[in-house]
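Apart from one protein chain that is not included, each protein chain of the complex appears where it belongs.
When the chains are written out, they are named A and B in that same order, and each has its own residue count from 1.
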Amino acid sequence: MNGATPGPLLEVDGVSVRFGALLALQQVSLTVQPGEVLAIIGPNGAGKTTLLNVISGFYHPDQGRIRFAGRDRTWLRPPDVAALGIARTFQNVALFRGMSVLDNIMTGRLLRMRGNVLFDALWWGPARRQELEHRAFVERIIDFLEIQAIRKTPAGQLPYGLQKRVELARALAAEPQLLLLDEPMAGMNVEEKEDMCRFILDVNEEFGTTIALIEHDMGVVMDISDRVMVLDYGRKIADGTPEQVRKDQAVLDAYLGVAHD
Amino acid sequence: MTEVLAGLVAPFADIASSPRFFAEVLIGGVAAGLMYSLVALGFVLIFKASGVFNFAQGVMVLFAALTLVGLIERGLPVAVALALTVLVMVLLAFAIERIVLRPLVNQEYIILFMATIGLNFFLEGFGEMVWGANVKRLDVGIPDTSFKVAGVLVNRLELTAAVTAAVLVTVLAVFFQKTRIGRALRAVADDHLDRRVVGGGAGRHRGRHHVGRQERRAVQPFAHRPQGAACPHPRRLHVRPRRHRRRPHHRRRRKDRRGLLGAFGWRRDRKLVRLCDRLGVPPVPPARLVRRTNHRARMRATMRTHLLRWLTPRRSQGVR
Partner (left out) sequence: MIYREAGQFKTSYAADQAIFPIVQDRVLVTLGILAAFVVPPLVANEYWLQAVLIPLTIYALAALGLNLLTGYAGQLSLGTGGFMAVGAYAAFKLATAFPWLNILVVFGLAGLMAAMVGILFGIPSLRIKGFYLAVATLAAQFFLVWLFNKVPWFVNYASSGTITAPPRTVLGVMVTGPQATAPVRYVAALGVLALFALVAKNLVRGRMGRSWMAIRDRDIAAEIIGVRPLRTKLLAFAISSFYCGVAGAELVFLYLGSAETLAFDITLSFLVLFMVIIGGLGSILGSLLGAAFIVLIPIFLTNAPHHLGLALPVALQKQIELMVFGALIIFFLIVEPHGLARLWQIGKEKLRLWPFPH
């Protein structure tokens, strides 16, 4: 954020994940400094989503450690990881289709709601006050992401681009320290991509959130990220600033390719 | 405490003391279990093929039994009654699929389950109404006598039922594993919508062309090529403009090549045309020999269209 926490926010140390005979990740190490935007790129099947799943606690690594804000959190379950301040979006949008957009984003605040069933049942006192506070916060996020018009629409009826934006809103509602975005711009046209880029950069600058995103659009990656990490077949093949990665021979061979014209 | 222990041990003592009776009870139990397994087989078949848990399975068994008994009571011989019952149940199954299940394609499973419960009530009332609610006796000609095998009494009826059940189980297992229809049925259980895309069943001729286009569209991967690694602008897809629409190629089937005089008439027509050429006469057949409309073919085509339309699912129904 402002360098108050010295050292990296997230350290992934030699993590390996194996699904039966398939080695999804092999000895992957990365560090994420607080306040930076890290892009993870690589061909399909390289293990990027698996890496994100491991960081958010859905899979546990067979080898290696993960440290968040200095503390080891390799074996935590997803709800505990979320409580630590890591939020994520999903590649195939995982919104709750039966609820409206507003309710979906309010689920992002569930972690911060202290609950007492009795007061909930009577809609009285602390429950009511808490509900209104969180509603105000969520409305700020809705204003920020410019989705006021679709507040009450059921999430299942939204077009794809808006669903992605609502998912981002839901992840932001948890006020995370680390935001993991899994292909936030898949399936969007140029205008929508520009909007999303703007939102991501705003989030990074205004709230100071550290962002790690998986992305395939090289233009976006080179423009907005501070650092880029390249995965190929479960192994990290490059790590550095966008210019370094663009010129790296291993990356060119494996993924980016050269123009032949 | 000792009573509990004694109660636990007593059955085993009884078994040890009368092994012949134990064998008889065992055989009877296994036979009864095999007969129940036939009903369970119905559940499993339907679940495997459609993913629907058919609550009305028991009442369908009841309906079949009532039909069989009713037909036998009306004087039909057993074999005929059996065949007719099978026919009736097949018709019932068609009707249930068309009326109850097809409109509910692609709904959640709980809705389908509740529909089968409703069907259960309906068939209960219907069966009783049609065949009467009094107790009936079913006699299919299998003797209910017993014979001794190594001193153990075996009941013929139970044995027949057990063997029938075992044979049916094996046949169905082979059917689902080995045949094409079985595999298609298993695939359908996963997703009802896929079945309509893949187009199994009636309407295969029409469906084949649809399948090609839809399958291709569904399978097309999102092209995750890195765009413009070397050049900053996204590469455009170069699309060739299509000037002519290619029509699907109709292979001229042999029965399309019909001449005036029936199936082989086209050969005679050709000979006629060649003859006319040689004679220098225009090959126009006399007016009265020209059949303006092929009524038989038209009627057949119309009937075929209507039948197919009745049997195939309408596209607007059920898909949400």
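Rule of thumb we're sticking to: a residue touches a chain if its C-beta (ideal position, glycine included) is under 8 Å from a C-beta of that chain, and two chains touch if they have at least 3 such contacts.
All of these numbers come straight from a predicted model, not from anything done at the bench.
Considering B:Phe22, B:Phe126 or B:Phe175, the position touching the chain not shown turns out to be B:Phe126 (whole complex).
Residue A:Ala136 is the one among A:Ala21, A:Ala136 or A:Val258 that touches the chain missing from this view. Within the whole complex, the absent chain has one touching residue among B:Met114, B:Val169 or B:Ala187, and that is B:Met114.
With the whole complex as reference, residues 56-58, 77-79, 81-83, 87-88, 90, 94-99, 103, 106-108, 110-111, 113, 115, 117, 120-123, 127-128, 131-132, 135-136, 139, 170, 174 of chain A touch the missing chain. Contact between chain B and the absent chain runs through residues 53, 99-100, 103-104, 107-111, 113-115, 117-126, 128-129, 133.
Going forward, only the chains that are shown with their structure count from here on.
Once the centre of each chain is set as its mean CA position, chain A and chain B turn out to be 47 Å apart.
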